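Note that this complex is displayed minus one protein chain, with the remaining chains in position.
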Amino acid sequence: MSARPARRTTPGDFIPPALGLATVVFAFVAMEVLIQTNVITRFIVPPPSEIIGSFGRVIVEEHIFSRFVLTLGECLTAGVMITVFGVAGGVALHRYKLLQEAVETWVAAMAAAPVVLAYPLFMVIFGRSAWTIIMIGFVAALPPVILKTLEGLSGTRKVLVNVGKSFNLTASQQFWKIMFPAALPTMFVGVRLGLIFALINIVGVEFLINYGGLGQLINDLAERYDLPGTYAAICFVILVSVVFFMTLEKAERWLRPFD
Amino acid sequence: MSLPPVSANDILMADDVVVRFETAEGPITAVDHVSFSVRQGEFMSVIGPSGCGKSSLFNVIGGLLTNHQGTVKVAGELINGPHKSIGMVFQEESTFPWRTVVDNVAFPLELIGMPKAKRIERARTFIKMVGLDGFENRYPGELSGGMRQRVSLARTLASEPKILLMDEPFAALDEQTRLLLGDKVLQIQQQLQQTTLLITHNITEAVQMSDRILVMTYRPGQVKRIVEIDLPRPRTSEIVGSAAFGRYVAEIWSDLREEASRGMKDEEEHALHEGASS
Partner (left out) sequence: MAETVRLKRTAAPAPLVSPVTMLRVAIILGVLASWELMSRSGWLYRDVVPSWIAIGKALADLLSSAEYYFHLSVTAGEIGAALAIGGTAGMVVGITLGANRFMSKAFESYLYYLGPTPKIIFFPIMIMWFGVGPGSKIALGTLSCFFPVALSAAAGMRQIDKVLIKVGKSFRANTWQTVWKIYLPAMRHPIINGVRLGLGVALIGTLLAETKLSNKGIGFLIIQAYSVFDMPRMYAMLIVLFVLAIGANAVVGRLGGLHTIRR
């Protein structure tokens, strides 16, 4: 049939997201009313107005910024580690086919394994410290980086490899000038997935062992029975993780404009 | 265009059907005041160039497109949704990949609540009719494209519709398979005396199978001509290549050629403007 023109955005395009937002706002207002009229007791759910009100208090008194930096630092450390070891691992598996055949399914199984459940074990080894948190993040986030690196290298289009051969490149040149750059986009996907796994596990473990940055804040406030504060802190953590994921998505899209 | 004289055994009547769509470039008329009727037991083809609205017509008669002017009646009943007297065979692959052949064919019988033993038996009859006996317990994934279309056909036939409505069911198949499947369809149609309406762009197919051919113009789609095909019955694909066959094909092609060129020119202009504005 005839070619379809690109769809220009119409005003109608903004209605669904607006409806979504409106629904959320409506939910908040409804909760406020229900709680203020004591239909829902405020000892289980504080009114949204109080929660929002405690945002300021939480940010200042609980040193949100330094906690955020701490959590971010843990994530970045884990991130650097998974990038170094994950890419190296993926390259090694690609280079040594026998190793790949032997070990690849194990790595995939590790990706599905609930590593975070072993946190008491990590605590025994590393103590109740930032290293427990970082190491759990590292172990949980490593498999996707390895697997995606492997996938990227294995998936290099045959024709590109042949181009290299036609120029008589050495094995090392072949790798660094052709395979590695070709695999970079997929490797970024792996690192992104790894970072997501890392953040989830890191915040979770911070909460569980009551140490660290943002995760620990929630635990603290809950143990102090500061209800509005707890809710506020949870909202804050959700906000941070959402922003984190969106940033990662944008970064990946910026790095792969040709896909 | 008003309805031609109604005969007693007209089973499908389309009266002044108009279909319009809103597109990004404004409204287009896909079907423009089309009226025709189909006699009981006859095989009628609707042929036209791409963009003549024949798919829209298919959807209107099948009841999948209700936003139109004019009426379509089957045996006197108005169509305003999928009607139990109309069975549809689609152009795309439409077998359910998770059901065996016999379960696919029994599907319409399952929907109306027929007991299992009875519907399996009924389905087997139609599976045999399309020549797939022995394949009852296979999955569509194990069959070729032509075989899968036969399953779709058997499934529709199993609902025993008064009118079999097909939208280019063999378009995805190669020419030889298509001719042989056409034979099969003809055989079935003659055996069941099944009223059939076939939408196609393939002239050979239309002449091979039909009693009458309705030629449509390019958009806005109107009835250009209705051609009576006076070739003897029963027919097989051997008829392709006979002199009479050739004459009919030539006649229809001369009608179509004009419309098809108009269509091509229109598309070229369209693409040109697209490039300019983007």
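Think of it as A and B in the order they're written, each chain with its own count starting at 1.
Throughout what follows, a contact is a pair of C-beta atoms (placed from the backbone, for glycine too) under 8 Å apart; a residue touches a chain by one contact, two chains touch by 3 or more.
Fair warning: this is a prediction, and the values are worked out from it, not measured in the lab.
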*Touching the absent chain when the full complex is considered, from B:78, B:111 or B:226*: B:111
*So which of A:59, A:92 or A:196 would be touching the chain we can't see?*
A:196
*State which residues belonging to chain A touch the missing partner chain.*
15-17, 19-20, 23-24, 44-45, 98-99, 101-103, 109, 112-114, 116-121, 123-125, 196, 199-201, 203-204, 207-208, 215, 218-219, 222, 227, 230-231, 234, 237-238, 241-242, 245-246
*For chain B, which residues touch the unseen chain?*
62-64, 81-82, 84, 86-88, 90, 92-94, 96-99, 107-108, 110-111, 139, 141, 159
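What we mean here is this: only the chains that are shown with their structure count from here on.
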_Centre-to-centre distance between chain B and chain A (centres being mean Cα positions), rounded to whole Å_ = 52
